[in-house]
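A single protein chain has been omitted; all remaining protein chains appear in their positions.
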Amino acid sequence: MPVNDRETVIKVENLDKFFPMKKSVFSVSKHFLHAVDKVNFDIKRGQVLSLVGESGCGKTTTGKTLLKLYEPTNGSITFLNRDVTHLNSAEDRKWFHSRTQMIFQDPFESLNPRKTIFDIVSEPMNIQNFGSLRKREVMVMDILKRVGISPPDAFLWRYPHELSGGQRQRVAIARSLVMKPEFVVADEPTSMLDVSIRTQVMKLMMDLIKEMNMSFLYITHDLAVARYMADEISVMYLGKIVEHAGSEELIKNPLHPYTKALISAVPVPDPEFRRTSVNIKGGIGKPIDPLPRCRFYERCPFAMEICTQKDPELIDVGNDHQVACFLYEKR
Amino acid sequence: MANSTDESIEEKLESPLAVRAKLMWRSFKENWKIFSESRIGMVGLWIVIIFAVAGFVVYPILAATVWKTTSLNAMVSYNPVTGYDFLQNNPAPPSFAHLLGTDPLGRDVLAQLLYSTPREFMLGIVAALITVLIGTLIGTIAAFFGGIIDTFFMRLADIVLLFPFIPFLIVISGMMQVDLLTLALIIGLLSGFGGITIILRSQGLIIKSKPFIESAKVSGASDAYIIVNHIIPNVMPLSFLYMMFNVTGAIFSEATLSFFGLLNIKMSWGLMIFTADTAGYIVGTNIWNYWWLWLPPGASITLICGAFYFIGRGLDEVVNPRLRKR
Partner (left out) sequence: MKPLLEIKNLKMYYDTQAGQVKATDDISFTLNEGESMGLVGESGCGKTSVSMSIMKLLPENARILSGHIYFDGTDLVPFSEEQMNRIRWAGISMIFQAAMNSLNPVYRVGDQIIEAIVTHEPNVTFEEARERVGSLYKLVGLDPERMDNYPHEYSGGMKQRAIIAMSLACNPKLIIADEPTTALDVIVQDTILRELEKIQKKLNMSMIYISHDIAVIAEVASKIAIMYAGKIVEMADSVTIFKRPAHPYTVGLMSSFPSIRGEKKDLVTIPGEPPNLLNAPDHCRFAPRCPFVTDECWKQVPPYAEVETAHLVACFHPQNLRKQVSVNASK
C-alpha cells in the first residue's frame, strides 16, 4: 500500500516542551528552556521517520515526550486517533503504554544489572499483568530467537554483565518488541556499539520493522544512518524542525543552510573525495527564552534582515519537502 | 507446527521457582568467593562465629550441665544474675571453678559473659535492621519523588546527624524504663533517619537516572512498581553493608548507657563494667589487680564491634565492584 494511503499512527501538532530554569525548590522560575518548540510531524503505519540533529537540538526530548516520560507543555499528540496528550486515567495509560515502546542508546545502562534476561525482557508483560508465567516464558524465548539471541533457553537466566554490548542491545530490542507495539522510538540505538555489530543491529531493526509493520521514530545525529534506516527525515535545530523531506530527497537536495552544513560536514569514507567546506561559524547555544526570530541567524551564511524579525515557519516547497527558512519564502 | 514447538519449549523449561533458587545460590556463591578473599572480612566473620557459637550453643549447654545448680554444689551457683559463690571471697580471681573469676557480687564472670552474648547480638541486629529498613524506605522515597519530600527528609537527616545521641538516650532512660528491646527500637528509629538515609538517597538518585528506569516507565510502570522492583533491589547491597556498621554503633551505645547504669536490664557486658566500677574496683591500682572484672567484657565489646565493622569492610568489595582487584 502506498505510504500516503496508510493510516496515521501518531500525529504531533505544535508540540512544546519547556523546562523551567529553577534556582531552588521554592523559587518560581522566570526563565524557560525551549527544548521542543512547535514541532509537527506524523508517522504512518509501517513508516520510519528519523529525527536528526546535533546534541542539544531537542530530538531526544521530543522522543521522550511522545512516550510520556515528560508531560507536554503545549500542543497535542494523537495516537491511533485518540488524544493522548494528557493521559488521565489508569486505563488510558495502560492502553497507551501497551502499544508504544522505546529502545535506548546505552546497552549497558538500559538493563537492570540485578535482573535476569528473562525478567528484563518480560518486564513489559509483568507491568501490564499480561499472560501467565508459562506464556511469558514462551513469548520471551520467541522474541529472543527472533533478535538473534540463540539458543534462547541458554540466555534466559543469565545476567547482563555476562553478555556483550551487541547482545545486550539485542535484549533491549527484544524487550521493546515482546508485546508487539505499534509505535517504537529508538534513541541512537547503535551509537555505543562496535562498528561491525552496528550494522547487524541496524539490519535487525529494519527486518523487524518490515515484519511487524511498526511505525518507528529513529533518533540519531548521524545523517548516513538516518538515510539508511528512515523513509523520511526531519532535521532539528535548537528545538525546532528546520527541514523535512523524504530521505533521498533531503540528502540529494538539502535546502536549509543548516542541513547543507550538516551534510557537507559528514566525513566520507573515500580518501579521494574532497568535501566542500562547511561555512557556518560559531557554536550551538541553548534555547533559553528565545526571541521570535530564526534561531540559526547567528551562524547562517545567508542571513538577511527579515531573519531577525520573525521566526520562519515550515513551508511546503513541493515534492513532500518542507523547509523553515526565509530564503524560500515567496514574497 | 507452532504447537509442537511450544510443547518442546515447555518441556525444556524448568519450574521458575527452581530456577530462581538455583540463581540465588549461584550468586551467593559468587559473592562468597569475593568476600572470602578479603582477609579483614574473614577475620571479622570468624570472630562473630566464635562469639555466636559461644553465646547460642556453648552457654545453654554449660548452663544445663556443668553449671546446673544441684544439691551437691549448692554452695556455688553459676547463675549470671542471681548466682553466688559462698565458698570464696568475692570478687575472686580466675580459678578452676570459675575460669574467669567472680564479680563483686559473687557471680561467675564467664557465665555473665556468655549469657550476655546472644543478647548483645540481638540488640545489635534488631537496631541495625530497624535503621536499615527506615533508611532504605525514606532514602528511596526521597530520591524518587524529589522536591519538597526530598528536602524535608534531608534536612531532617541533617538535624538527626547533629543530634547529641548519648545525652538524648540518657534523658530518655531517665523518663522511662529502658530495656534491651526498647533500646534497640530507639536506636533504630533515631539512626534510621540520620546518615544512612543520606547515603541511600544518593544511591537512589543514581539509580533513578538510569535508562532502565525510563524503560519501565515507558512500559507503564507505576511509581510503586519502580521503587519496589528497581530502586530498592539496587540500593539493598549498600543497605546491607551499612547494617554492619550500625550493629557496631548499637552495641557500643548500649555499653555506654549500661556503664552509667541507666538501663533496666539484668545483665550485659556494659553492666558488668558498671558493677565493677560502682564497687570501686576500677580505680587506682585496683584496675590491674582486678583485671578479670573489666577486661573480659571490655575486650568482648571491642572485639564484636570490630568484627562487625570488619565484615562490613569485607562486604564493601562485594557491593562495590570497582573496589575489586583485577
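Going in written order, the chains are labelled A and B, and every chain counts its residues from 1.
Assume a contact is a pair of C-beta atoms (placed from the backbone, for glycine too) under 8 Å apart; a residue touches a chain by one contact, two chains touch by 3 or more.
No experiment lies behind these values; they were computed from the predicted model shown.
K.L.:
Among A:D5, A:E91, A:D270 or A:E305, which one is in touch with the chain left out?
P.N.:
Touching the chain that is not displayed is residue A:D270.
K.L.:
Which of A:L133, A:V278, A:I306 or A:L327 sits in contact with the chain that's absent?
P.N.:
A:V278
K.L.:
Which residue among A:E7, A:E162 or A:D194 touches the omitted chain?
P.N.:
Of the listed residues, the one touching the omitted chain is A:D194.
K.L.:
From the listed residues A:R114, A:H221 or A:R293, report the one that touches the chain absent from this view.
P.N.:
Only one listed residue reaches the unshown chain, and that is A:H221.
K.L.:
Which residue numbers on subunit A touch the omitted chain?
P.N.:
With respect to the unshown chain, the touching residues of subunit A are 54-55, 164, 166-167, 194-200, 202-203, 221-225, 227-228, 248, 251, 261-273, 275, 277-278, 280, 283-284.
Basically, only the chains that are shown with their structure count from here on.
K.L.:
Considering the complex alone, what residue numbers of subunit B touch subunit A?
P.N.:
It comes out as residues 6, 9-10, 12-13, 16, 19, 22-23, 147-148, 151, 210-212, 214-221, 225, 230, 233-234.
K.L.:
Within the complex, which stretch of subunit A touches subunit B?
P.N.:
25, 64, 67-69, 93-94, 96-98, 100-102, 104-106, 109-114, 116, 120, 123-124, 127-128, 133-134, 137-138, 141, 153, 157, 172, 175-176
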